[in-house]
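What follows is a set of notes on a single structure, which appears directly below.
In this view, the complex is presented without one of its protein chains, the others remaining in place.
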Amino acid sequence: MMKDLIAKLKKHYKLTEPDYRRADLTFVTAQKDELRSLLIALRDIEGFTHLVLLTAVDWLEEGLFQLTYMLNNRAANRTLALRVMIPRANAVGDTIHDLWPTAETYQRELREMFGIDFPGSPRVNDEFILEGWTDMPPYRRDFDSLAYSLQTYRERPGRVTHDPREHMKKALYPDQKPEAAK
Amino acid sequence: MMFNLKTDRSQYPQPGPDGKLEIDLETGKYLKLWQGPNHPGITGNMSVELTVCGDEVVAGKTHVGYLHRGFEKLMERRSFIQVFPIVCRVCVPEPDFNEYCYAAAVEELAGIKVPELANWMRTLILEMGRFNSYMMFLGGISGALGLGVVGQWMTYVRDLMLDRFEELTGARIYHMFILPGGVRGHLPDGFAGRMEEVLRTAEKYLADVEKVMFRNAVYKRRTKGIGVIDPKLFEPYGVTGPNARAGGVAKDLRKDAPYLVYNELDFEVQTGKDSDIHTRVDVRYRDIHQSIALIRQILQKMPKDGPVMAKIPNVLHWQIPRGETYIKGESSRGEYGYYLVTDGSGYPRRINVRGPSYTHAMALLEHLIPGTNISDVAQLMVSLHTYPPEIER
Partner (left out) sequence: MSLRDVLSPYTAWKHLFEAPVTIKDPIGREAAERYRGFHQNDLSKCIGCGSCEDICQNAAIDMVPVSDPKTGDSGLRPMIDYGRCCWCALCVDVCMTGSLTMSNEYTWVDSDPDAFRFTPGVDLKSWDAEEKGYKRENNERRLTGTHRPEMGMLEPEARIASFGEIVHGYTRAEAVIEADRCVECGLCVATCPAHMDIPDYIRKVREGDYEGGLKLLYETNPFSQTCGRVCTHACETACAAVHEGDAIAIRWLKRDITDNVPRERYFDLISKPDVPETGKKVAIVGAGPGGLTTAFDLARAGNEVVVFEALPKPGGMMRYGIPEYRLPYDVLDHEISVIEKMGVDIRCNQRIGTDITLDQLKKDHDAVVLSLGLNQGRSTRVPGSEEAESAIDLLRRITAGDKVPVPKQVAIIGGGNVAMDIARSMARLQRQKHGEVGVTVTALEDFDHFLADDEEVEEAREEGCVIYDARGPQEIVVKSGKVAGLRTWKCKAIFDAEGRFAPKYDASDEMVHPAQMVVEAIGQSADISLLGAELTEKLEWNRGRIRIDQNGRTSEPWLWAAGDLVSGPDVIHAVADGHRVAKSVSAMLQATRETH
């Protein structure tokens, strides 16, 4: 069923080779400029009326954000996840709050946690979870949560650990590590 | 300034050119009122910022962020086994769904087949978790209505189920029992008998709840016809679970997309038709009885013996090939799911938790609030069965 649907969609839209993860779950990458029309077609014609989730994946190394729009056809028990790749720099997505009002919440969160803007989405710049956050959007891969916590919170004093291998070397053969004679 | 809003709508905020209500606090006609984050009618740490006109609410905004721990980010720094102790903490009252969804997602991407008995055990645990979650819900909704005694009874019954969780999993709240690859152990000896005692006690107390709550004139007056969700809103607002079933949508993932061993169990999808607070509570009340029946059924049908753990790679350097998947199930609140993205390394690239409260308590609640009475906001919120940690994972 999913194969037929993808074949049908491919006639009108540019889609990459899909990943048929399970019989009821397919991932496919779509073009950003075709997303809206694709979502409407899926919702209104193909029965994918349920927006399961909308979230982002940060492919830092590739300089891309992946937006995942997961849609579900409840009657047929099929889930189709559309990936849209957008550049990380000045990341902007197209708002879909008018298609699914609940998308407003997702887009607000993406704005706050990933720094992806959705112009036109209601209250998109309102604080969602974070209050008074001044650092970079924290769910970006380059936000180092460990460094942040080390710098923000105090480590409990007096904690020291030992690596078994190094500890044994120090105790048993401190100078014997053979290295090519110099 | 005194006026009767019911008869004199002239004082009610009027729509502006963009169709939105114009609320000018300077006029002195409106009052900002914070419900929560510390309020008996709030099931967890969130708050609703209400704008009221008289005793009618004209606008509401949900505020979360009181317990954000950045779980999804935290998980990206953990190896696949190290994520396991974290996931349950995303949802206190029904933690097992997180364990199941995460484990199943990892198993799928890593190509691990779970032994049959483990699937039965998982189903059992999920139903026990659902039961407990509903206990918290009944306690919550009765608390929101000032019916404290039901809350006390439900806390007691939940505690008895926690005893069973404790003997089965080794912990009361965060069970950490559903490990990627299976579950950590078999049923203890005599477990079914002790479970039966709990279920009987539960049934006894639920009969009392029936009398005290469902046959209570005040309760009926305050829940019937109140907080109605138009079924047309279900799809646009992503409404799932009992909230949708109370509006006549017979959708239950246990039936529609059977996972674990649900296709081997007999049960019916509980629905209602009025889509008001009363029906939503009623659907859940019937679902509790169904959970009780399912627990009995599972204990009776499950294989008596067999392995509960598949062979898994050395967890200390477990790497999973690049891929992504989504695992979902029917939690007590609706569709619960884990979206897992892997990149071939020893750490998840991204984990996104899809909790039903995310849609129910944000956009939907904000949509439902205008026009309600201040005193009804609490039970309206609770009737959506919200667990704030799902919103701010």
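The letters A and B name the chains in turn, as written, and every chain counts its residues from 1.
The rule is short, and it goes like this: contacts are C-beta pairs under 8 Å (C-beta built on N, C-alpha and C of every residue); 3 or more make two chains touch, one makes a residue touch a chain.
Fair warning: this is a prediction, and the values are worked out from it, not measured in the lab.
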Of the candidates B:Pro231, B:Gly248 or B:Pro313, the residue in contact with the absent chain is B:Pro313
Quick one: which of B:Leu67, B:Ile112 or B:Ala171 touches the chain that's been left out? B:Ala171
Missing-chain contact among A:Ala89, A:Ala147 or A:Val160 belongs to A:Val160
Among B:Ile81, B:Met161, B:Ala202 or B:Leu294, which one touches the chain that has been omitted from the display? B:Ile81
Absent-chain interface residues of subunit A come out as 156, 159-169, 171-173, 176-182
Touching the missing chain, which residues of subunit B? 78-79, 81-86, 149, 156, 159, 163, 166-171, 174, 176, 181, 184-186, 188, 208, 211-213, 215-218, 220-221, 308-309, 312-317
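The working rule: only the chains that are shown with their structure count from here on.
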Once you find the CA centre of subunit A and the CA centre of subunit B, what distance in Å lies between them? 24
Per the contact definition, I'd like the list of subunit B residues that touch subunit A in the complex. 64-65, 68, 70, 72-74, 76-77, 108, 235-238, 240, 251, 256-257, 323-326, 328, 335, 337, 339, 341, 349-350, 352, 354, 358-359, 362-364, 367, 392
Residues of subunit A defined as touching subunit B within the complex: 19, 21-22, 24-25, 27, 49-53, 55-58, 68, 70, 74, 77, 79, 81, 100-102, 104-105, 127-131, 138-139, 141, 143, 145-146
